[in-house]
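This report concerns only the one structure given below.
A protein chain is absent from this complex, but the other protein chains hold their places.
Going by the order they are written in, the chains are A and B; count residues from 1 in each one.
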Amino acid sequence: MTDTTHSPSPDAFNLKQALKDAGFAGMVTFGLCVPIVAFRAEQDMANKLVLQQRWWMALVITGLVVVARFLFSLHQHSRRNEHGPQTSAGAAGVLALIKPYLAPLGFGFITIYPLMMLAMHGPGGSIKWIDNFGIQILIYVMLGWGLNIVVGLAGLLDLGYVAFYAVGAYSYALIATKVIPQTFPFLGVWAFWICLPISGLLAALWGILLGFPVLRLRGDYLAIVTLAFGEIIRLVLINWVDFSNGYAGLSSIPRPSFFGIPFNASDTGFAAVFGLEFSPIYRTIFLYYVILVLSLMTAYVTLKLRRLPVGRAWEALREDEIACRSLGINTTITKLTAFAIGAMFGGFAGCFFAARQGFISPESFVFLESAQILAIVVLGGMGSLFGVVVASIALVGGIEILRELDFLKEVFGPTFDPSQYRMLVFGVAMVLMMLWKPRGLISTRDPSVIYKERKAISGSMVQEGHG
Amino acid sequence: MTTPLLKIEHLTMRFGGLVAVNDLSFDVRKGEITALIGPNGAGKTTVFNCITGFYKPTEGRLGLKHPDGKTYLLERLPDHHINWKARVARTFQNIRLFQGMTVLENLLVAQHNPLMLASGYSILGLLGSKSYLKSEKAALDKAVAWLERINLIDRADDPAGDLPYGDQRRLEIARAMCTDPVLLCLDEPAAGLNPRESLELNALLTSIRADGQTSLLLIEHDMSVVMAISDHVVVLDYGVKISDGAPEEVRNDPRVIAAYLGVDDDEVAAVEAEVGL
Partner (left out) sequence: MAIFIQQLINGLTLGSIYGLIAIGYTMVFGIIGMVNFAHGDVFMVSSFIALLLLLVATTLFGFGLVPALFLVLVLGMLITGLWNWTIERTAYRPLRGSFRLAPLISAIGMSILLSNLIQVIQGPRNKPVPPMFTQVLPLFEENGYTVGIGYKQIVIMVVTAVLLGLFWYIVQKTPLGRAQRACEQDQKMAALLGIDVDKTISLTFVLGAALAAVAGVMYIMYYGVINFSDGFVPGVKAFTAAVLGGIGSLPGAVIGGLLIGLIETMWSAYFSIDYKDVAAFSILAITLVFLPTGLLGRPEVEKV
């Protein structure tokens, strides 16, 4: 808890100080636990609150903190005496060695991932792996890549990104369930493919509408206004029942077809047409490849734009807005394009999300989602596409794995519900990861143009933007 | 005497009750290096910020006449048009490079507007059209030519923030020059340079003047630079012009001496009476 380094010489481990620190941390923890852990207020039959005392729990937590603080002192001590730079250089060397193979290997893996799962777990068992892990992670990769344009490249802090995700999802849901059946019912089977571009464009339009008044704000103010916009859109979706069906949400949203061939058990369905036995797994695999292609498109466009004047202007804006103005760059338009393009990818992802779920409600578009996407971008390392992938796997995959911890019930008894701890662990992980790597996993910047030699730019040089 | 490029007439800038620049008029002539000097707090940077669109002047007219005869009123232009349309470029007192971008990238960002047009607002660029690739190549060539000129070609792929101070100063000038300005405003370009770097800077600035496309306006405290290269000196004190003329004239102006030595007003009056003003 305290990081004071009082050791007289770097070699001797100051046991007394470490014990003192641990004891202090324990005292503070115990103070924090009274009364919030030591007592619990439960409602009785008469709806009255009665106190339960749980001093043992407070003592256990205190003990854990004391031990953790002591181990932290030990760890810091050993790190001081280690030849730290060497080990990290070694790791960097290994990374540099495998780096050229990383992209093709990773690409190969994600391409065959559903088939691998199918082979390993069979049609019934693989749905969970393809859907909960594969598709779920890819949605966040796409959202992370979309937000990365706004936050990572242009340096504009957006805490309401989920609003554009919601715009995309509701655009698809409303057009596919209300507009198309009434106007062009024969297009129903194509609904997803027609609405995908529309959703993206509508989200981009909203990005421009919301962005225009607020983009001259700087720093945390922009963050808070975007947060407010995100909440306004969600609250309107909750309260404007005629439009969005409120809390109840929209259901029976048409699922995507295989370019006109629906995934159902009918004679014209996918399985029948291709002479396969009907199984829901085909749709899941197809959805996986749809989101994979959408994400790769996002990455491709981002990489391309970074090498175009507009992308360079985004990064210049992040580095120094005043210098940009002195070079004749229209900063408002440049920010708006970043905002709109980021929003557009959010809209695509939202459209896909609605089509995958078949049901959406405002519950899916809470602030926590924005926070999670932002955490992925920042943790990945601002501007790094690869970092976003790693961070998505770590955060989203980690959360999904916590769902799988039912066996802990056998350890802690049947009343123990591991899913309760999911978000708690997520919050702790967010704080710890920031403490561990404040600049994200991949903090170096790749130049957008080279004269002779490609050199990665150290993260300490790169500015983080003020908007 | 050549024709004026920029005519500053009755420029006044107030911040609340503070008058930073008061009824200032002077000309920046075509093909010349004009120096704006004065003690700290005299309002020099404020004048720059008015010319380059960072402040909107309270009063006054800033008329810029291009060689093709077109006139721009700088006080009425939106800030990004001052560089793009009126072609006035500037550098900053505290160097403002894009530190996390490479030296080469810095010079490409400076060519944003022409490249943006060439890339068809990114659409042609995304499609990889030939005409865009050609413009990009031209932009790179121009950047490389400038890097050779300022001796930074070996560091083209290094982040600008890694360069030593003097190189950063020259890079900032090259970046401003990549926007093809008719007027280049330099805010204390020699500040923090060692004597050798200062001489290199003089050579660079006089060579820009010799190219004939760009006139220069500079704020400078280093009198050796001012006296060595400028054709015309304007002296500012407390937001008011106190002297305007060739370097030798200004150097001997008692009001300038008084302003720099910080003597009392009655002493100035005494000096003025002595020289018969």
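By our rule, a residue touches a chain if its C-beta (ideal position, glycine included) is under 8 Å from a C-beta of that chain, and two chains touch if they have at least 3 such contacts.
Model, not experiment: these values are computed from the prediction.
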item: Sole residue of A:L59, A:V179, A:A228 or A:I261 that reaches the chain not shown, by the stated touch rule; value: A:A228
item: Residue of A:R40, A:K304 or A:K455 in touch with the missing chain, whole complex considered; value: A:R40
item: Residues from subunit A at the interface with the omitted partner, ascending; value: 1-3, 28, 31-32, 34-37, 39-43, 47-51, 57, 151, 157, 213-214, 217, 219-221, 223-225, 227-229, 231-232, 235-236, 239, 322, 367-368, 371, 374-375, 378-379, 382, 420-421, 423-424, 426-431, 434-435, 438-439, 464
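Everything that follows uses one rule, which is that only the chains that are shown with their structure count from here on.
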item: Distance from the mean Cα position of subunit B to that of subunit A, given in whole angstrom; value: 45
item: Residues of subunit B touching subunit A in the complex; value: 52-54, 79-84, 89-90, 92, 96-102, 104-105, 108-113, 115-116, 119, 121-122, 125-126, 140, 144, 153, 156-159, 161-162, 175-176, 179
item: Subunit B contact footprint on subunit A (complex, rising order); value: 301, 304-305, 308-310, 312-313, 315-316, 319-320, 322-331, 337, 445, 447-455, 457-458, 461-463
